[in-house]
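Dropping the structure in here first, questions after.
Omission of a single protein chain aside, the complex is shown with its protein chains in their original locations.
Then we have subunit A:
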Amino acid sequence: MKLKQGSFLWYLYLDKLYCLLSVRNVKVLVEYFHLLDVHHNNTLNDVLFYHFLHHVTNWKRRQIMIVFNMLDWNAMGEIGFDQFYMLVCILLAQQNHLEEQFIFRHSRPVFELLDLEGELRIGADNFHMYNFLFNIKKQELKELYHDFDVTGDRRLNYKEFKLFTIFTMDKYQERQKAEKENEKKRKKEKKALLKKKTHQVNINTAPKVPIYPNTYKHWLELSS
């Protein structure tokens, strides 16, 4: 998923540690929500919600309606500002590649969102359905159920899900460290290459035989 460049949401950002919006951003978001709330119910119906997401993301109709049904947890046919705020945080987390961190920091609300039937357990189907939201790949899903389904019922309860979020967070942090180290190495190599090149250039341009003016004159006289 990519947010439309230059759209209003594109200018917002999450706090990288807690994966939430700042007070200033929330105030702006409230104003934006009220602009879209044309019926003055403090809610957005399915049509307004669809057109909003269709405008700011590249999701298809099917994906947008899945998200709407997920957020409409009261089954009112409308979503309020709380759900809208949650959605914006998820969108920004995906845009800024903070999915692992977001799931780790907000494991309880994410678990409740994925637990559609309210059984306090998430099956593989739920994960697969919301794959596009949290960017969990198929291979990772298989590993998830293989490694963390402690009870063996092929579904994850909240504790198992929490373990999964801690594990993915550790992996994410290790990946970040590895990337930083790689960058440092690359910079060092570049510097070393530059030094070598400048040294070679200095050697090439320097004169091979020292010329002393007095000896040259003497040579000229002798040759004439």
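Assume contacts are C-beta pairs under 8 Å (C-beta built on N, C-alpha and C of every residue); 3 or more make two chains touch, one makes a residue touch a chain; residues count from 1.
Simple rule for what comes next: contacts and distances are computed from a predicted model.
Peer 1: What protein name does the UniProt record of the undisplayed chain give, "Serine/threonine-protein phosphatase 2A 55 kDa regulatory subunit B", "Cation channel sperm-associated protein subunit zeta", "Aspartate aminotransferase" or "Autophagy protein 5"?
Peer 2: "Cation channel sperm-associated protein subunit zeta"
Peer 1: Using the touch rule from the top, list residues of subunit A that touch the missing partner.
Peer 2: 7-8, 11, 23-24, 27-28, 31-32, 35-36, 38-39, 47-48, 50-52, 54-55
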